[in-house]
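Here the complex is missing a single protein chain, while all its other protein chains stay put.
Entry: chain A
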Amino acid sequence: MALEDVCSFKERPVQHKWFSFSSLGDAAIPFPTSDCYNLRYSRLETSENNCGVPLHFFIPPLPHSSSFINRPLSSFCPPKNSMTVQKPFRLAHGTTTLGFIFQGGVIAAADTRASAGGLVACPAVHKITPIHSHLVVTSSGSGADCMLWERILIREIRLYQLRHGHRLSIRATAKLLSSMLHPFKGTEMCVALTLCGWDKSGPKLIYVCSDGARLQGDVFSVGSGSPYAYGVLDRELRWSLSKGEAISLAREAVFRATHRDAYSGNNVDLFHITAQGWSQRKREDLKEEYYRDKEKKGKKKNDKLK
């Protein structure tokens, strides 16, 4: 796909076999392509100074635009489509992810539970994804949306690197992501990503949300378990932590959040990003930690009673 775009391969509209024009009836507006990915008639024209190859943004027709109203409903439903597709459950950021900066770099940690309403849909999901060797992104919100946008971001960053010979800075990556997400503001897309990385200007932590927020900071925690994590982080976070202390703090924060929040749980993933790149710690089951903690408290009680 990347190679096709670079070569401007898709000059003519592509008609996929599984979309038949006959289902459209007599559409008043002929649209040149049926492919959801390359909705050419709404392609941004502004990026033509990029060696002549435009960046394709997937811009859906917005509900209030006339093209949407006149077009009959097809199998490729645009995102805001509450008439035909019922949401299976109420979306909530059922997760705990956190990131913070300290003297030894950036730590990113997250739990691994994917919940769908009251069901634990998957107990071993990857919420932290590496984008390139010095950037990692933690995701929260709708799992499907996050996975898609991570892939889009990986693609765009790689393309930029190939075209320009150097890597995009983290702040610029955040800005790019934010402007890619902007057309979907007001739809049901729900993506809250924290970019944790290291670039020329040092460690960086930027929170980008599908509502349009783009915030740079030293500590972020996102999701339903975030208040619990914030309590622990605010208390013990210092710039001067050692690497071991920082890792155990991140682990403790996720553990406390999973203990109290029903939508977070199972394991904890931890990434550490330095000037040399990211390194991942082995995934750890928090069940063991719970039992250890309980035993420790029981032991303290017995010691005091003696």
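Everything below uses one rule, namely that contacts are C-beta pairs under 8 Å (C-beta built on N, C-alpha and C of every residue); 3 or more make two chains touch, one makes a residue touch a chain; residues count from 1.
Please note the rule applied: contacts and distances are computed from a predicted model.
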Which of "50S ribosomal protein L20", "TAF1C polymerase", "Proteasome subunit beta" or "Isopropylmalate dehydrogenase-like domain-containing protein" is the UniProt protein name of the chain not shown? "Proteasome subunit beta"
Please identify which residue in A:Val232, A:Ala246, A:Ile273 or A:Leu286 touches the non-displayed chain. A:Val232
Residue numbers in chain A that touch the chain omitted from display: 103, 200-203, 227-232, 234-235, 238-240, 252-253, 256-257, 259-261, 275, 297, 300-301, 303-305
